[in-house]
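Note that one protein chain is taken out, while the other chains of the complex remain in position.
== subunit A ==
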Amino acid sequence: MTKYILKRLIILLFTLWIVITLTFFLMQIMPGTPFNNPHLSAQAIAQMNETYGLDKPLWQQYLTYLVNALHGDLGTSFQYQNQSVSMLIGQRLPISAQLGLQALVVGLVVGLWLGSVSARHQNSKLDGTLGVFSTLGIAMPSFIIAIALLYLFGYEWQLFPVSGWGDSFSETVLPTLALAAAPAAVTARFVRSEMIESLHSDYIELARAKGLSDKELVNHHAYRNSLIPVLTLIGPMAANLLTGSVLVENIFSIPGIGQQFVSSIPTKDFPVIMGTTIVYAAMLMFMILVTDVLTAVVDPRVRLQ
C-alpha cells in the first residue's frame, strides 16, 4: 500500500508539472498584457516588464518560474503589488477550505441520508418528492440558492447574518448551505441509484433468504456495497468545494480564494493564475488519491489487486 501511494505521489508531481507547463504557455496566448492601463507611459511599462522579468525570452521565463516554484516561490502578484502569491493563497485558501469542508460534510451527510431513504421507498410519494428536490438542487445555480437563502433566513426571518466572515460561526451557515445544495443533490441521486441496484441484486435476495429483516439487509449488505461507488464522487467534489466558489463568496462577502482565482484572469495577473491553478490541480489530484486509497480500504476486490 505504501509503495502504491508513493507511486501515485510521483505520478501526481509529474502531472502537476504538465499542468504548470500547459497553463504557463496557454496564458501567453491570451490577448493583451498585464500592464494595459492607458495612464501608464511606454517607459513605465517597459520598466514593469523588466521588474517582473517579462522582457526575457519565454523559455527563460518558464525555466525561472519552474526553478522558483520548486523552491516554494510562486512570485508576486501584479495586481496587488508587493504581495507574494504564496501569502495571498495562504490568507484566502483556508477561508474557502473551511467553508468548502463544511459544505462537503453537510452535502454528503444529507445526500447519503436522502438517497438511501429514496431507495428504500422506491417509487413512493416520498421518493418522488425527494427526486424533485434533488433535481432542483442540481439544476439551480448556487447563487440562486444563495439569494433565496439570504432572503428567507437572513432578511425575512433574520435567523442568520447575511454576510461577513470571521466573527462567528453563524456567518458560515448560509454560505455553507448554499454550497452544499448541489453536492447533496448529486450524492442523493447517486446513492439512490446505487442502493436500488444493490437492493435488487442476487446477494440481497440470498441475504433475504437467510431470514434477515429489511433493516438488516440494508445495514449489513446494501449500504457497504452502494457506498463504494459513491466514494469516487467525493474526490472531484471535495477539490471543487475546497477551492472556493466565486459567486457564493461574492454574495456573502467572504474573502476566499474563489474570487481571486477569477479576477486574476481578466487582469492577466500571471503569477496568481499560475498559483491558484497549481493549488486547484494539486488539490484535485490529492483528493482523488485519497478517495482511491479509501476505496481500497473499503472494497476487498480492490485491496488485493
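In the analysis below, contacts are C-beta pairs under 8 Å (C-beta built on N, C-alpha and C of every residue); 3 or more make two chains touch, one makes a residue touch a chain; residues count from 1.
Keep in mind that, in the parts below, contacts and distances are computed from a predicted model.
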Record lookup, UniProt, unshown chain, options "NADH dehydrogenase subunit E", "Cation acetate symporter", "Oligopeptide transport ATP-binding protein OppD" or "Aspartate carbamoyltransferase" -> protein name "Oligopeptide transport ATP-binding protein OppD"
Of A:Thr2, A:Asn37, A:Gln158 or A:Ser213, the residue that touches the missing chain is A:Ser213
Of the candidates A:Ser86, A:Ser201 or A:Thr232, the residue in contact with the absent chain is A:Ser201
Filtering A:Arg92, A:Arg189, A:His221 or A:Lys268 for touch with the omitted chain leaves A:His221
Absent-chain interface residues of subunit A come out as 201-203, 205-214, 216, 220-221, 224-225, 228, 298-301, 304
